[in-house]
Each structure stands twice: as structure tokens, then as C-alpha cells.
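Dropping the structure in here first, questions after.
== chain A ==
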Amino acid sequence: MAIGCALAVVAQRNPLYSAISLIGVFISLACLYVMLAAPFIAAVQVIVYAGAIMVLVVFVIMLLNVEEEEHRRPRLRFLVPAAVVLAGVMIAEVAFILVSVQQSPAVPGSSTSDVGLTQSIGSALFTRYLLPFEITSILLLMAIVGAMTLARRGGLLQSRDQGKRD
Partner candidate 1 sequence: MPYLLTILILLPFAGALAMVLYNFAPPRKDEHYRWIALIVTVATFVVSLLLLRGAGASGAEFRFEENVNWIGSIGARYHLGVDGASMWLVLLTTLLMPIAILSSWTAISKRPLAYYAFLLILESAMIGVFVSLDLLLFYLFFEASLVPMFFLIGIWGGERRIYAAIKFFIYTAVGSLLMLVGIIALYFLYNTFDYPTLLGALRASPLAPRAETLLFGAFALAFFIKVPLWPFHTWLPDAHTEAPTAGSVILAGVLLKMGTYGLLRFNLALFPNASRWWALPIIVLAVIGIIYGALVAMVQPDVKRLVAYSSVSHMGFVVLGLFSFTELGMQGALYQMLNHGVSTGALFLFVGFIYERRHTRMISEFGGLSTPMPWFATLFVIASLSSIGLPFLNGFVGEFLILIGMWTSTSVGHPWIVTMLAATGVIWAAVYMLWMLQRVLFGEVTNPENAKLTDLNTRELGLLLPLLFLMLFMGVYPRVFLDRSLPSVAAIRERVIRSEAGGEFTTSAELERGEPQR
Partner candidate 2 sequence: METNLLSIIIFAPLAGAAINWLVGRRLRNEMFIGAVACGSVAVSTLVAFYLAFNSHGALRTEEPLLDHIWTWLHVGNFRADFALAMDRLSGTYALFITFVGFLIHVFAVGYMHGEAGFYRFFSYLNLFMFAMLTLVLADNFVLMFVGWEGVGLCSYLLIGYYTNRKEAGDAAKKAFITNRIGDWGFVLGIMLTFFITGSVSFFANPAAGEATQTALSYFKSAAVDPFTLGAIFAGGATSVAVLLFIGAAGKSAQIPLYVWLPDAMAGPTPVSALIHAATMVTAGVYMIVRCSEIFVHAPTAMFIVAIIGAATALFAATIGLAQNDIKKVLAYSTISQLGYMFLACGVGAFIAAIFHVITHAFFKALLFLGSGSVIHGMHHEQDMRRMGGLKKYMPITFATMFVGWLAISGVPVFAGFFSKDEILWKTWSAAGMGSFAKVLWGIGALTAFLTAVYMTRMMVITFWGEKRFDDAHIHPHESPPSMTIPLIVLAILSTIGGFIGVPYAFVNRDINVIEHTLEPAVAKMPGSETTEHTDEHAHVAEERLLAGVSIVIALLGLGLGWILFKRRPLLEMPRVLENKYYVDEIYNQTLIRPIEVGSREGLWKVFDIGVIDGSLHALGDAVTELGRVARWLQAGFVRAYAAIILVGALILIGLFAYFGFPIAP
């Protein structure tokens, strides 16, 4: 299902539809996370990605009300087959690599463990990974500034609440 949606993302001509199918991808990934005993991540996936970011994207699409890609003189036609070929090569290589993973000694399956739980993540986040966490906040702060700077015309509103959304 994830693959299907992903293909749809690429295939769709109208960005709105591909956005929606992207959301599909996110959801299915969230399910996989749950299977992989990472409920917290799954939740965040749904909230942040499928929620915030995609809403933002859709918002922008609406704002700029772009319909499907205008039919201008299509340039760089050759890129489409090229991309497909390259993708094929990549798949091949990945397969080539993964074979080795297959051959490596079998690992015990994902028996239920507590690492995925919110509590354990939180503790790690504030002890071992304190610094990255702080840095993340800086990152977001800067993103706000940057977005404001770029998107504002005079003192536009939506640029500011864009900032708030993240």
C-alpha cells in the first residue's frame, strides 16, 4: 500500500492529489511503525507529518492555487525515462546490498520491548540526547525567522502563522 501511494505521489499530475496520496504514504508508514513497536513515533508521524506539514503544503497549494502542471512546451523530456532507468539501477544496487543482509546471521525478531514507549524516549531525549534536542529548537527558531524573511510582503500575516504552525 505504501508503495502504491508513493507511486501515486509521483504519477499524479495535480499537486493536490499527489499531496493527498503522500498523506496516504505517511499513514501507512505509521502503521508499519506500530508493527515495529514504535508507537510514539507512529503517533508523531501522524500528528506532525500528516497533520502539520501536509496541511501546510496543502495550504500553500491552495494559496498559490496552482492547477495541474501547466502544459507549457515540455522541456527535458528525456529526464522521465532517464529517471526510471536510474531508479531501476538503484533498486538493483539496493537488492545487491540487501542480499548480504540476508546472509548475515539471523537476528531475533522484534520481540516486544519498551524502547518504543513514550517514557523511554522522553528519558533518553532529556539525558543522552539533550544536546540534539536543544539544537533542534534552535533549528526551528531559525526556520521561523527564515520563513518570515522570505515569505513576507511588507508584514504579511500568513508568513507569521506559518511560523507558528511548526
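Keep in mind how these were chosen: all candidates are chains of the complex that A comes from, given by their letters.
Points worth noting:
Assume contacts are C-beta pairs under 8 Å (C-beta built on N, C-alpha and C of every residue); 3 or more make two chains touch, one makes a residue touch a chain; residues count from 1.
This structure is a prediction, so every number in the text was calculated from the model and none was measured.
Of the numbered options 1 or 2, all belong to the same complex as chain A, but only candidate 2 touches it. Touching candidate 2 in their complex are the following residues of chain A: 75-76, 79, 82-83, 86, 89-90, 93, 96-97, 99-100, 103.
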